[in-house]
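What you see is the complex with one protein chain gone and the rest in place.
Up next, subunit A:
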Amino acid sequence: MLDCGLDMTSTLNFLPLPLVQSPRLSNLPGWSLKDGNVFLDKELKECSGHVFVDSVPEFCLPEYVYVPFAVPEWKKGRKPMKDVVIEGSSKGGEFETELIDLSTVDVILISNYHCMMALPYITEHTGFTGTVYATEPTVQIGRLLMEELVNFIERVPKAQSASLWKNKDIQRLLPSPLKDAVEVSTWRRCYTMQEVNSALSKIQLVGYSQKIELFGAVQVTPLSSGYALGSSNWIIQSHYEKVSYVSGSSLLTTHPQPMDQASLKNSDVLVLTGLTQIPTANPDGMVGEFFSNLALTVRNGGNVLVPCYPSGVIYDLLECLYQYIDSAGLSSIPFYFISPVANSSLEFSQIFAEWLCHNKQTKVYLPEPPFPHAELIQTNKLKHYPSIHGDFSNDFRQPCVVFTGHPSLRFGDVVHFMELWGKSSLNTVIFTEPDFSYLEALAPYQPLAMKCIYCPIDTRLNFIQVSKLLKEVQPLHVVCPEQYTQPPPAQAHRMDLMIDCQPPPMSYRRAEVLALPFKRRYEKIEIMPELADSLVPMEIKPGISLATVSAVLHTKDNKHVLQPPPRPIQPTGGKKRKRVTDDIPDCKVLKPLLSGSIPVEQFVQTLEKHGFSDIKVEDTAKGHIVLLQEAETLIQIEEDSTHIICDNDEMLRVRLRDLVLKFLQKF
């Protein structure tokens, strides 16, 4: 299975979880059906024309697209490698039952820390018993993201868990977007830290370019994808086939190690997903806009709120900040980074030197911390806190800039700041994470006076980079989600916002089984040296030699070995009574095929040399008939066949057979 991301957009349908009792949120009016039925008003609340579920937020579990690779052999081995499943990012469509039985999944490959958020649901609740592979930074930072999520949700326990609205008959009657939410019955509450720890303990750490053997059948290798610390693309290959899984890759120079493109070459199939969600926005431009808005707000005495994840783009923003802070006259403004994992995230970023871009690696060699946020912290320009409670309340000064989560604005310290600053037009909230629609995120806070700026920074591949990459890498086939094969619905005329390659990409949709267009022809087999010694090659054509092989096949753990055939067992004397059946030859012992043709004149000469006389040759339509009159034997020789017709004289037949074989090649 390739990745297991969590769809957190489902949380947008829920009311925010305030850290401090919020009178505004708790006084929102209940929503009732048009027929006046009020039984739903405990579960549903209305805010500025939008309806929200007043409950513990729930997440939409991953959907799967099933791609059976044409590898039936894998199923025959002792430990079969079953199927490869690609997490679908598409939405919509109807399906009721689970598409696959996760207990049949042997391996999960993780491409980056955002793509593992559903892992505890899978490892703890589905019967999955396989292995998960991920890089060390992916696991460490993934753990931080999960820890933050669990912490955000657990520290504000909410008694109510709404379920009435999920009833199909009722959901139908609800206003959009609740009405259109999919698979609501499968939505789940957040996992616990215990489940997170247990899930993470099932991960095997791997490094870039490490070749990992799976059941002897395939080898998987993570490669740097350039998107985030430890983010990887994966190569899944056997000796003769290669599938690349490219997910969440970036060609921009940010903090992670650059993307490894060269190793993706010669792929039979390239599965492409995790492209930028904002193909029209240029990340560099967005960073510029981010800082000009930030500076403007602060200069006017307002506060800036940046809803963000605790790792990733924030490192780059802090680095830009470090360069920008003095020239923009912001050195007196406090910058706060609030997250239960803020400290860990900042510390962890400094120890993954080997996963960073070259410039940062060089710094470590000096030895200096690779990220300048170490200096920001040392000089007290950046302060970090686990939450708004405790030390932060003493240090808090305004105007200020706050980086905090969660970007969905539904839980985390960000809820508090939205409530606190939302009423003043001096303040600004700047959205940098592209995962959530900012308008939907803001909906439960309406009406808002504060300024809202949307500067999504998504460094993943855009369509121009994709076509460049595909030209460079030249896979035989490209497989991608359906959305990438057509322009986005909102910009239907933008034909440049889709994948353009030859042959056209094969697209997959939710709940669709896709057969990949390659046929496996060969597999590796080892010929033991003793057997190799006994082979007799002959040159058939210049540069091409042949050898017939008769050997015993041994297969163990999907590895095949050819061993020399055993020596024929010598008859063990007359102790045992011989039975007739002992003589019956095993018809499975096949003789080689023959090829070539027999030149009649030379054949006749050979016959004469071997003592045959009275040879007569007759021409026929297709060849010749050689008559051995004395022996009443007739040999029909044609281009592609020889027929020896004789009386039952075995000695003679065998002699003739061997003479004929001298002219033919064995295969």
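Going forward, a residue touches a chain if its C-beta (ideal position, glycine included) is under 8 Å from a C-beta of that chain, and two chains touch if they have at least 3 such contacts; residues count from 1.
Throughout what follows, contacts and distances are computed from a predicted model.
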{"item": "Candidate names \"Proteasome maturation protein\", \"50S ribosomal protein L14, chloroplastic\", \"Thioredoxin domain-containing protein 17\" or \"Integrator complex subunit 11\"; UniProt protein name, chain not shown", "value": "\"Integrator complex subunit 11\""}
{"item": "Candidates A:A511, A:L535, A:V600 or A:L627 - the one touching the absent chain", "value": "A:L535"}
{"item": "Absent-chain contact - pick from A:T126, A:Q361, A:Q398 or A:S467", "value": "A:Q361"}
{"item": "Sole residue of A:T280, A:S332, A:T548 or A:Q629 that reaches the chain not shown, by the stated touch rule", "value": "A:T548"}
{"item": "Where the missing chain touches subunit A, by residue", "value": "73, 76, 136, 206-211, 221, 239-240, 343-344, 347-348, 350-354, 361, 364-365, 367-370, 520-529, 532-533, 535-541, 543-555, 560-562, 565-566, 580-581, 583-598, 639-648, 650, 653-654, 657, 660-661, 664, 667"}
